[in-house]
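Left out: one protein chain. Kept in place: all the others.
After this line comes subunit A, so read on.
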C-alpha cells in the first residue's frame, strides 16, 4: 500500500530514471512544465505573468527588460510589456523569497481595488464600528450647538477625578451648558 502511494507521487522530476514512464508520471510532468518560466525553463519562482498571459520568474523577466530597454516586448509573443503591467502570482506558501540570482528590484506589488461601497446613508450608519448619530442646528460656516452621540467610537476618555484637567473640564462643561440654556431662551423669546 505504502509503496504504491510513493511511486505515484514521489518522483516528478526524474522520469528517465525509473524506466517506463507511466501515464500518471507523464501527466504530472506536463503539469510541471505548465508553470515553467519561459526564459530559464525552470519552475517559475517569484512568478509574474504578463498582460498577454505569459509566465516568467521576475528576475528573468527583469533581466530581459534591462537587456533591451528601448524595445520592451514579451519574449514569447512580442506584445508590448512593461514593469508596471505585470501581475505577480502569489501561490500558497510562496511568500518566502529565495535567494534572487542577483540584485533585482522587488517584484511589483499586486494592485488591489476595494469593492464598491454599499448604499448606506453616510450619517446614519450601523457599521461594525459602533452606533453613530448626530444632530444639530448648523449655520454655515460655523456649526453652533451641535451635539454628537457616539457609542463604540474610540475617543480619549475623561480625565481622572481630582486632577486640574478634570476641574477645568467640569468648569467648561458647565459654562457651555449655561450658554446653551441662554441661547435656547433667546431663541424662544426672539
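Things worth noting here:
Just so we're on the same page, a contact is a pair of C-beta atoms (placed from the backbone, for glycine too) under 8 Å apart; a residue touches a chain by one contact, two chains touch by 3 or more; residues count from 1.
One rule holds for everything that comes next: contacts and distances are computed from a predicted model.
In the listed set "N-terminal E2 ubiquitin-conjugating enzyme", "ADP-ribosylation factor-like protein 6", "Centromere protein X" or "Dynein regulatory complex protein 8", the entry agreeing with the UniProt name of the missing subunit chain is "N-terminal E2 ubiquitin-conjugating enzyme".
The missing chain, though absent from the display, is touched by one residue of A:41, A:80, A:167 or A:181; that residue is A:41. Although one chain is not shown, part of subunit A still touches it, namely residues 38-42, 54, 60, 63-64, 67, 73, 75-76, 78, 101.
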